[in-house]
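In this view, the complex is presented without one of its protein chains, the others remaining in place.
Labels A, B and C are assigned to the chains in the order they are written; within every chain, residues are numbered from 1.
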Amino acid sequence: MQRIGVFVCHCGTNIAATVDVKKVVELVRFEPGVVHAEDYPYMCSEVGQQKIAEAIKEKQLTGVVVCSCSPRMHEATFRNCAEKAGLNPYMVEVANIREHCSWIHKDMEEATKKAVILARAAIAKVNLNTPLQAGESPVVKRALVIGGGIAGIQTAIDIAEAGYKVDIVEKTPSIGGRMSQLDKTFPTLDCSSCILTPKMVEVSTHPNITIHTYSEVDKVSGFVGNFTVDIKKKARSVDLDKCTGCGVCQQKCPMKKVPNEFNRELNTRSAIYTPFAQAVPNVPVIDREHCLMFKTGKCGVCSKVCQAGAVDYEQQDEIITEKYGAIVVATGFDIIKLDKYDEYAYSQSPDVITSLELERIMNAAGPTNGHLERMSDHKPPKNMVFIQCVGSRCADHRGKSYCSKICCMYTAKHAMLIRDKYPDVNVTVFYIDVRTPGKNFDEFYRRAVEQYHVNYIKGQVGKVAPQPDGSLLVQGVDLIDNKQIVMNADMVVLAAAIEPNPDIRKIATMLTASIDTNNFLTEAHAKLRPVESPTAGIFLSGVTQGPKDIPETVSQAGAAAVKVIGLLAKDKLKTNPCTAKCDVMMCNGCSTCANVCPYGAITYEDQEVRGPGVREVRRVAQVNVALCQGCGACTGACPSGAMDLQGFSNRQLISEVDAICR
Amino acid sequence: MPMTENGEFRPLIVAFCCNWCSYAGADLAGSSRLSYPADVKIIRVPCSGRVNPMFILRAFERGADGVIICGCHPGDCHYTSGNYFARRRMTLLFSMLDYIGVENGRTRVEWVSAAEGAKFSATMNEFVEKIKSLGENVRLGDLRCKD
Amino acid sequence: MYKISLDNINSLFAAIAESKELFLPVKKAGQANYANWTEDCEVALDSLKTVKSPKDAFFPQFETLYKVNRKIIPTDASEEEGSETLVETKLRTKLEITPTELKDKDFVVFGMKSCDVKGIEALDKVFLTDPVDNFYKARREHGIIVALACHEPEESCFCTVFGVDPADPSKAKADVATWIVDGELYWKAISEKGEELTKSVASLLSDAADDAADAEISNITNIMTKLPNTKLSLEGWGEGKTDEKFNSEVWNELYKPCLGCGTCTFVCPTCQCYDIKDYSTKDGIQRYRCWDSCMYSDFTLMAGGQNRTSQVQRFRQRFMHKLVYFPDRYGMYSCVGCGRCVDKCPQSLNVVKVIKAFENEKKEAGANV
Partner (left out) sequence: MQGLIDRLSALLSDGTVARVLGWKKGDMPYNPEPHMFETAESLKDFVYDGFCGANLSKMMIEASKLEGKTAVCLKPCDSYSFNQLIREHRVDRENAYIIGVGCRGKLDIDKARANGIKGIEEVSGTELDGPDSVSFKTIYGDKEMSYSDLLLGRCHVCKGKEHMIYDELWGESKDTADSERFDEVKALEAMSPAERFEFFKKELSKCIRCNACRNVCPACSCRKCAFDNNNFDSQQKANVDSFEEKMFHIIRAFHVAGRCTDCGECSRVCPEGIPLHLFNRKFIKDIDELYGEFQAGKDPEAQSPLTDYTFEDCEPGIVAERSNG
């Protein structure tokens, strides 16, 4: 029989306001095994923990139940506390009477009753707990960063600076990401590529950083400290080492009609290309889908003109396998597709563009060499309308429920830049709210309004209709003056919502990292662990976690790096001792469990089994505790119950069921 | 039959929630103060794939009126595939319970992510209503447990 | 001797059931077993053998012995314990033990065959000798056995080998003997309890001569001589044969097909092994006993394991117990030749095959000499 102490936390009034804590203490004292019960306003406080430690020593407790907040919050706290007091940490269980009880129920009697039942279940479980010892696993001192945008670049640099090896995997032919497409940045209006390029150079020349561009993560196995990752290096068709980056091949390439993704398909590029001038590495790739050599077998111009002999049509995709201790996800974002917002005529008129397209138009290296002009007739616009929140803060299923966060500021930036460079262009912005929380942000917005006289109208646009004369008729409302507005525009710019890179689903599945309904990766804790995934060893950098601007992205990238460094600095990690365990006396050797194990942690071997009346060599299951992550899928597959999960054993879970159903 | 003083039927509902998604979803429901009836009692399991059919029948044996299993959405399992196995196991088990004449509304599987506190709460509210409409579980359950 | 037409038999059952529980062969989902009579049940007096023997009436497959409940009750201050805790409690726990009440009402087991009545005799040896089993004793005291002659015995029957007379239930240790002949049930009280029962239903019975029953008796007796297994010899079995039989090689061959299931045990009218277990309920436990089978691998499992660890040992135990140890201890065989195991063993093993196997062994041994 265990000697169990029950500690009921008030959590200030968080629990005590709805749960009669004293009554819980009174009633749990009669549960089997309970020799001590007490309550305290804050169990997690130093004093609270002291009480637990004292009781463990004085009452020779063999088990502890803390009735408090979620075990996801403080289980580790109380386990550490118990361990310091000499009790095996796995003899501690938490009954969640806050999130699962006091916070959701109003009736005191009902909540108290439920709290007692939840405590009872935890007590029943502890009665069957056994001390468990955490094992150790080594840490591979190398990190993987998925995504080579500003988030990935910053994280990689910070990790590398601490002395650890980092690999960056970037899907496109060059690192740089979304930021490389931007013209200027708010609120300082400095040139995006001017501040990004030095970072790109730094990352490409850093001795600790290896960059795999035109590559994708193909497979991930393992666990924190010891991931094994297959990286697919797509065939570039150009030898990275031989190419000098002279660019002749691109000039001579006869196939020049390929839509240019980097310029948001506003113009075209050659089939052999580097996405932009500052690309790192400055080595082109052959777009095999459009290359005449690959399509028809007849061309080979680039190969002929390449003096370095770098073009290699025979190159194959290559899979490299590497081990990592930590993985950072920095896959960034894209803007949403606008097919559901056809009232803005995006598909009907080339003069209705997205803000990202405007970035390229405004950029000197863009499709118009930086001249502001309509894409239809290349004439300069006279009247421009910006529409905010296209797909953001959207109540219906067409768009996103969240605020994309960056649009208010970049629209102010665009309006200001246009008014500055082309003072005769009238700029009107339709907005729901203008959100400017950030250093120097509101000042920036006010400059747009006050100094540059951008016409801000609070209200939404209902329709943009292309007119026969090529202009656009914009119909909207002014909510402040409460009137309908109809105006003519030459260009309409849509602030389309941003969404996580569509590849994130596949990546999250590979990493077993959880993802929210909007496809942003979930943090381990929304406030306290915002750069970690709940999956150990997976870290979040940049917009993959939620909408952010550049300074926020860079800060978070640094934070993620710190977490990675903290992990890589350890030589060994404590492993979760809640692993599967096979009772060889009962094991049939049928392999059913091995068939469902996602980690290959179960192997079979012939082993001598001894028991009453039994002494024979049998084929039985063996669990490799270093690989087992404790999911328990095997236990559900095992018919006899030979395979059980420590810490969540069949008997323990059944005793919880019984306690609840009493 | 468990009744409150005003004669309303209060069902007993056992919810198995996976640690990574649904238990966290329930925590979020809690911290967002999205209420659902106290009839629901949650048991934390590492993964929906950990839920053994024995546990479910055990709950019914001991007098549960409804059992719900919550796990990560397909594709999002913390352990890659646990919820896929759970999905097949539970589909077959529920089908069998339906086949022997147990009301099929008494069992349910719902995928709830860590971010779906609202869904967790809504699911539980809905499930409790469903079980209330079905009334007490008399077709399963061991009479001795009434003593 | 009395009689009642089978057309009217339900009124007899109703009359008995008015004051007593009535236990008789009832057909449910195609199988006849003893069960409580209800107006709408399908009585199966014509079934020669119910699947399970009627021993349930006296020794049910499952019975609760007592219940223990833990109650939290108020305590007065003087009794208060645990005052060192921070919370002042005014409650304490108390264990409440409720034994199951012994049978205190008469009941009738109707239609028992002579072999099954003999089976009860074997149970009596176990449960009514010291230490007496009170639950069983109470049931025996209150049970009234109405035995029924075996109209058309079958090839699996071999009760005569054990001295049972299937034709004349008045020779069995029953209370009433009955025969069914040509649509009439003939009725003869053979004990005091039987007389009383007869009195209570006298209005439904009419006087009858003995000749119909006598004819049935000679008819059945004649059929029995034709049945293959009634010629079985028990020579070499019985008291004092432990050494001779225990170490025989025959067991090592015989047991092999045995599945280790409990079918033979649970259909047998004389098997009397049980297990006692606890079932945890709301706030306590129910201690119950249930039939156990010596064929089960967990039979008499103890902390240190079992005393019989292999199926051959378990198999040998069952038959040695019936044919050697029981006679050693109680002076009677613990087999009554009902033939249920002959009918029901999934692997076609049974006590007849065991006895025959040893006969063959003897023959072979004789031939070798």
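By definition in this document, a residue touches a chain if its C-beta (ideal position, glycine included) is under 8 Å from a C-beta of that chain, and two chains touch if they have at least 3 such contacts.
Bear in mind the structure is a predicted one, so any value in this text is a computation, not a measurement.
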**Item:** Displayed partners of the chain not shown (whole complex)
**Value:** A, B, C
**Request:** Tell me which residue among C:Lys28, C:Lys71 or C:Lys363 touches the hidden chain in the full complex.
**Result:** C:Lys28
**Fill in**
Of C:Lys199, C:Lys226 or C:Lys363, the residue that touches the missing chain is C:Lys226
**Request:** Quick one: say which of A:Ile4, A:Val596 or A:Cys661 touches the chain that got left out.
**Result:** A:Val596
**Fill in**
Omitted-chain footprint on subunit C covers residues 28-31, 33, 48, 51-52, 61-62, 152-156, 223, 226-229, 256-257, 259-263, 265-267, 275, 277, 279, 288, 290-293, 296-298, 342, 344, 346-349, 352-353, 356
**For subunit A, the residues touching the chain missing from this view** = 583, 585-592, 595-596, 604, 616, 619, 637, 639-642, 644, 649-651, 654-655
**Request:** State which residues belonging to subunit B touch the missing partner chain.
**Result:** 52-54, 57-58, 60-61, 74-75, 81, 84-85, 87-105, 107-109, 139-144
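Everything that follows uses one rule, which is that only the chains that are shown with their structure count from here on.
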**Message:** Chain contact topology under the given definition, line, ring, star, complete or other?
**Reply:** complete
**Asked** Hey, which chain is the most central one here, using CA centres?
**Response** B
**Item:** Best-connected chain pair, where connection means C-beta pairs in contact
**Value:** A-B
**Message:** Need the CA-centroid distance for the pair subunit B / subunit C, whole Å please.
**Reply:** 44
**Complete:** subunit B touches at least 2 other chains through residues 145
**Request:** Note the residues in subunit C that touch 2 or more other chains, in rising order.
**Result:** 282
**Fill in**
subunit C partner, complex, touching residues on subunit B are 144-147
**Message:** Which residues of subunit A touch subunit C once you look at their complex with the stated criterion?
**Reply:** 22, 25-27, 29-30, 36-39, 611-614, 658, 662
**Item:** Contact footprint of subunit A on subunit C as seen in their complex
**Value:** 70, 72, 82, 85-87, 89, 91, 93, 280, 282-283, 304-306, 309-310
